[in-house]
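A protein chain is absent from this complex, but the other protein chains hold their places.
So, subunit A:
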Amino acid sequence: MSETAMDRIAKATPPRVARRIKGFSDRTIAWIFVAPTIFLLLAVNIFPLIWTIRLSFTNYRANRPNAELDWVGLRNYQRILNDGDIWQTMQATAHFLFWTLFFQVLIGFALAWLINRKFKGNDLWTTIIVLPMMLSPAVVGNFWTLLYQPQIGLFNNIVAYFTGADPTSFSMIGDVALAPWAIVIVDTWMWTPFVMLICLAGLRSIPDSIYEAAECDRASKWRQFWTITVPMVLPFLMLAVLFRGIENFKMFDLVVQLTGGGPGNTTTLTSIELKREAFEKWRTGYSSAYGIILFVTVFGLASIYVKALNKVKER
């Protein structure tokens, strides 16, 4: 390892030199450099988290700050786990998560594989495909409501052109059956390039020599794909799924602008429900407990997943 050699140099020289020269010692500089970051993260991330945990055991309401505060113990948590609406939003989130990941992995990997055929101008087209991912989800999501309009929307008219259906006969964001798919489509449009970029890095990390060796062994292209390409890209693909999974579990801006959680509760994802509880019904204690449950869920699932990811990497 080159790092050990580096560490030896670092250990050997700086203290001796530092003692000779004026100015702060290394240790002091290290702490001066790190302290503001740690302080800010404690103030804006950890302190609120602890506060949320505290609030989750109370019946506090942010719109009535002077009301008497009651400690209700675990009652908020019990109520959430027995609340039918909450389970419905969990189902909507699961549907959203599963299908967005499914389509993004499928299309993203296919695109990366095609771009890796190294045709002329692939860099330019890769950059163009990446554009939607970098834009403000709220602004773009809002504009998609125009594209989804039954009569005048571009989306409906294009679908109508190819299927022969009447563009006024369906409403993507107004129909209970279609709305969950409307948000899947827009999220897939936006975030497929993310999976594509990571897959592309994976494909490019495979040395040509492996394929050359396989060719010498007369392995078919099909076999090469399944025994070389897929296993070697898998850790990258799993990393992409981890990132997208965490992001989509927290999804708020895009969907709240597109459907606002409706029609009914069909696209009310967990974050949208959380916002309603916290900032419309002002049930601060209850929503704090809900937030903690969500955080623990994401954290737990992500930890298990990272373990699996490391196992795949070691193989």
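Here is the rule we use: a residue touches a chain if its C-beta (ideal position, glycine included) is under 8 Å from a C-beta of that chain, and two chains touch if they have at least 3 such contacts; residues count from 1.
We adopt the following convention: contacts and distances are computed from a predicted model.
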Protein name, per the UniProt record, of whichever chain is missing from view ("TAT-variant-translocated molybdopterin oxidoreductase", "Anti-sigma factor antagonist", "Carbohydrate ABC transporter permease" or "Oligopeptide transport ATP-binding protein OppD (TC 3.A.1.5.1)"): "Carbohydrate ABC transporter permease"
Hidden-chain contact residue, picked from the options A:V72, A:I86, A:V105 or A:I292: A:I292
Those residues of subunit A which, in the complete complex, touch the missing chain: 6, 9-10, 13-14, 17-18, 21-24, 26-27, 29-34, 36-38, 40-41, 43-49, 51-52, 55, 62, 107, 111, 114-115, 117-123, 125-140, 142-144, 146-147, 149, 151-154, 157, 167, 189, 193-194, 197-198, 201, 204, 208, 211-212, 215, 236, 239, 243, 246, 249-250, 252-253, 257, 270-271, 274-275, 278-279, 284, 287-288, 290-292, 294-295, 298-299, 302
